[in-house]
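As you look at this complex, bear in mind that one protein chain is not there, while each of the others sits in place.
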Amino acid sequence: MTSVISEIRKDYLYNLMLRGERGDGRSFDGYREISIQRGLIEKAEGSALVKLGKTQVLVGVKMQPGEPFADSPDRGVIITNAELVPLASPLFEPGPPNEVGIELARLVDRGVRESKSLDLKSLCIVPGEKVWIIFIDVHILDDCGNIMDASSIGAIAALLNTIVPAKKFGLGEDYPLEVKDVPIATTAMEFGGVILFDPDSDEEPIASTKMTVISTADGRICGMQKSGTGMLATDQVYRIVDIACERAREIREKFLEV
Amino acid sequence: MTSVISEIRKDYLYNLMLRGERGDGRSFDGYREISIQRGLIEKAEGSALVKLGKTQVLVGVKMQPGEPFADSPDRGVIITNAELVPLASPLFEPGPPNEVGIELARLVDRGVRESKSLDLKSLCIVPGEKVWIIFIDVHILDDCGNIMDASSIGAIAALLNTIVPAKKFGLGEDYPLEVKDVPIATTAMEFGGVILFDPDSDEEPIASTKMTVISTADGRICGMQKSGTGMLATDQVYRIVDIACERAREIREKFLEV
Amino acid sequence: MTSVISEIRKDYLYNLMLRGERGDGRSFDGYREISIQRGLIEKAEGSALVKLGKTQVLVGVKMQPGEPFADSPDRGVIITNAELVPLASPLFEPGPPNEVGIELARLVDRGVRESKSLDLKSLCIVPGEKVWIIFIDVHILDDCGNIMDASSIGAIAALLNTIVPAKKFGLGEDYPLEVKDVPIATTAMEFGGVILFDPDSDEEPIASTKMTVISTADGRICGMQKSGTGMLATDQVYRIVDIACERAREIREKFLEV
Amino acid sequence: MIFMEEKISFIKDGLRLDGRRPDELRPIKIEVGVLARADGSCYVEMGKNRVIAAVYGPREVHPRHLQEVTRAIVRYRYNMASFSVEERRRPGPDRRSYELSKVGREALEPVILTSYYPRSVIDVFVEILQADAGTRTAGINAASVALADAGIPMRGLISSCAAGKVGGEIVLDPMKEEDNFGDADMPIAMTPSGEITLLQMDGGLTIDEFHEAMELAKSGCRQIYEVQRKVLIERYSQLEGERGEQAEVTACD
Amino acid sequence: MIFMEEKISFIKDGLRLDGRRPDELRPIKIEVGVLARADGSCYVEMGKNRVIAAVYGPREVHPRHLQEVTRAIVRYRYNMASFSVEERRRPGPDRRSYELSKVGREALEPVILTSYYPRSVIDVFVEILQADAGTRTAGINAASVALADAGIPMRGLISSCAAGKVGGEIVLDPMKEEDNFGDADMPIAMTPSGEITLLQMDGGLTIDEFHEAMELAKSGCRQIYEVQRKVLIERYSQLEGERGEQAEVTACD
Partner (left out) sequence: MIFMEEKISFIKDGLRLDGRRPDELRPIKIEVGVLARADGSCYVEMGKNRVIAAVYGPREVHPRHLQEVTRAIVRYRYNMASFSVEERRRPGPDRRSYELSKVGREALEPVILTSYYPRSVIDVFVEILQADAGTRTAGINAASVALADAGIPMRGLISSCAAGKVGGEIVLDPMKEEDNFGDADMPIAMTPSGEITLLQMDGGLTIDEFHEAMELAKSGCRQIYEVQRKVLIERYSQLEGERGEQAEVTACD
């Protein structure tokens, strides 16, 4: 049953694509509507609820003093975690993160880290002893496709909204967390030679390959990840990267510039 | 097979109840025989083997100095755990406690804690640094019904029997643990409008609802928990609470008064 | 299918044994060829790749300063672990060590420990505070039978090859780990009254009982373990022990004497 | 009940620390149909608590051996987001969540007509996004509406609310400070006709105080029921009108 | 073997620290049929060791794929209560319990007629309530009697006992101090006809000492076997008489 329906949907979407169309009328490189609601979780130091079409992701940032890693005694610590809770999709199961959740968390983490959006040295309190630990917790609420990009937007939006809770720990007055760059992940999928950006939950199951590109405000690439069991020609990769950086710029300017 | 037999037993017990009777001849609010053997485990600071009819529960209390919780630096710590080991019932499985075991442990813990039978402040050794940790370990040996009440009786009996091992840790002479109240849990089940106390393992499977009431020496309620997938009318709840406090008083006076 | 083939093999091997023969032409108490390659893993403080026939086991030794156990404050710590990774056999599964892996690790550990081949007191750095932790990690690569003996040989060979990394931790110059004895485990299996040493992967499945004897350079026994669901007559046990000590002596002299 | 060093005066001039009367609920807000993937869903705010519930099913049971021949099984998972509390908590269930999942399931199952769907499962997932005392009752209220939204046949909605004892007085719907430093906390859940499906208590109550707390908690449940009902009615009329829009109703007492 | 700072004199005037002769068992007490839910059960005290064993089965195997077509599988779970040792241990199995569960199963399985019950499982659960050196042997002794009590067909009872080397001498059934500070420990288990089903050793023994220890341990097993047998005979005659009473026999040496 399921497979019959999915075959029919696959055919339908494929025929649409041959005519240059998508199920919801978007262009191949167009994104669904984006909205960002910051500060929903007062108990978190920063938070953002991102809606990307019907996809909903809530990101909370918590901060507390803790020990630095031995190999970077004068730098703060970032810990990123993603919960793909079964509330969000019939396909998610309870339990510790599986490889999809782990890959998502590690990609979000890589975006924040490699873009150098946080100055980890400024998060040192006492070198070798006490630094700020920043927990970025991604909580998927409704998976209607492309939770990767929604999570990435949510993470940086929550960080932009974060107040360092210095007072609570006797470390002076609270102050806004300094964010030096705004990395944005954009994801494309490939199916039958066609490249689509921001796939929704109808399109994702027919993708053989997805590719995520994370780019910074100055147009540099700071992270990439191909996933899925298909392959991409080099020129497809180059094209995805070009469009990805362009889309990231638009999203950054529209929603996240301060 | 199993379900045929259980249907027959259900019918049989139901018909008995209509005539105001129980399988073993007890009244609806009567308890099975209780015996308490203290001090069986010399290696524990306190211990009690409780027999409630054929149900057997062994509770051991161990004490050692440790760190207090950050939010109560001048108070001792109680940690209660219950092991429903597969030795005790064909229905128990090896592995970490499931929700039944966790609920049991948390209820036993609540009885000790909320009755204020232990003066946690007197268990502080060095404020903020070192306090007594009290481990209450409930080991179910034979589940012939109502392990909740047997465990609750076992816990307080073992505490009443506990010697603080001060000498072993260089903290002066050993002394008996001070116990300021004797909380007793009593459990009723509901089936077809009838309320039975201290259900045995024949009766428990037909219960749609159980309710446990924990009460203190001065007749106050210090804990309650409804469990099971049925519901109770308010007057049923009130009736259970009244009888529960009465039964608890009898058990306390007969077995636990010092 | 599998069981038909295994029945046939069992018959074949049994008939061979009746004629005093083994599948590969060895005598009943003969070992397969042994080769030991030390130092393959430069990142480990000591390492040895042991080939016992086609069986391959890689043992790595790592050392780092750490806390002593409370009940032996002036002694180093040995931690032995065995990974029966699924690369090594169609019968191994991913996941934490099962009882076979645990038994193997504990036997290897017992050999090193009970033979007193390491002077744990000499591994103390600051009594009660800092001692050397020695990790012996056994990594099975190809299980063609008798991984027990291969692991035991690998462990002591790796230890004989270990350089204490004092410099890395600011504790003076590096120096070779002192090894005071060379314990060797030898394993026999029993089948239909016949005792075979060093069973290969064709022979192991038909064993009802195995017995491992670990002996030291001076011919003392420092560890024994019977395993499997069969039983042994006392004179069988005595015979195994005699041959085991003899075989161990030969292996020690040929491969491990320094 | 955490210990308190200084005596807090919880009630002053007949009003509580947050300005409520002893028998007054915190502001409550309920939205239904907030998630697209779930079969039914509901978002609830009770004071600063923010919880969301989703229902999936009836659907196939995995693993199979949990399947029941004559009825649907009900699963209920209470889960706190890492960022929902003052100090970040490690993700994953702890002993408290196992207990709250059990009592949450047992609060709802009595009204679900499970015999309609043999061999299947009804999954209820409750996520606590922000916690401020009373998450178990807020979660049950959300789950109850989400079950209705998913079209699961029920004997009635379940409404849930706590009563507590603070500063010697019985109060409705205790918030964080009252829960932390109060003398007793008693969450209940009930059907529209007043049958009790959840009852827990810890602290210390005399029998008389217990009766008073019970009646107060029941009155709280009745008020919550009215909001739940109103939200669902609007949702259905709206669905008949426009189809697919979200309903939102805010009610304070 | 833990290390010892000062030399303890383990044997004085031919007697050990607890007054026993070198070839003397600790007091042993065996009760059969001590649990109502289990199919067979047994309580054993050997010195200060207190262990209880239960047998369930033959019964259905879960999960199914563990099932064997031609015989019953045997499972054996050795578990220590948290309060059974000097310093409280965390509940749940550690590496030692996995090993002891394996060797315990392999000590008993040789005498169980597993082919009588294809596709089923015989579950043996051993709980160590108090530990004082020798829990594995006490557990095997209890499990063996519990198997008989459950009516599982066996070729014979298994009896288990350790010999050790302390202060240069081979002794029977070492207690805690002798185990901690001794030179060798060698637990064995055997059938009534003397076949070895468990054999472990750690420490240091010459071949001659090993032979001596083996013979001593076997004599210990024979003594234990007599107690096991006596208890079971009384149990059965009692069952024929009164039905359902518990049998208790205490025997020292």
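For clarity, chains are labelled A, B, C, D and E in written order, and residue numbers in each chain start from 1.
As a convention for this text, a contact is a pair of C-beta atoms (placed from the backbone, for glycine too) under 8 Å apart; a residue touches a chain by one contact, two chains touch by 3 or more.
Here the structure is a predicted model, which means the values were calculated and not measured.
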Interface partners of the hidden chain - shown chains only, full complex considered: A, C
Per the touch definition above, residue among C:G25, C:P94, C:G172 or C:G193 touching the missing chain: C:P94
Sole residue of A:K10, A:R26, A:K54 or A:R106 that reaches the chain not shown, by the stated touch rule: A:R106
Of C:V61, C:I78 or C:M231, the one touching the omitted chain in the full complex: C:V61
In chain C, positions touching the absent partner: 40-44, 47, 54, 56, 58, 60-62, 64, 81, 83, 85-90, 94, 96, 135, 137, 139, 141-144, 201
In chain A, positions touching the absent partner: 71-72, 75, 97-100, 102-103, 105-106, 110, 113-115, 120, 211, 216, 219-234, 237-238, 241-242, 245
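Keep in mind that, in the parts below, only the chains that are shown with their structure count from here on.
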Target chain D, source chain C, minimum contact steps: 3
Each chain counted as touching chain A and chain E at once: none
Option reproducing the contacts of B-D, where over half of them reappear, out of B-E, C-E or A-D: C-E
Most centrally placed chain, judged by C-alpha centres: B
Chain C and chain E: spacing of chain centres that average the CA atoms, whole Å: 27
Whole-Å gap between the CA centroids of chain A and chain D: 31
Where chain B touches two or more other chains at once, by residue number: none
Per-residue overlap in chain E, given as positions that touch at least 2 other chains: none
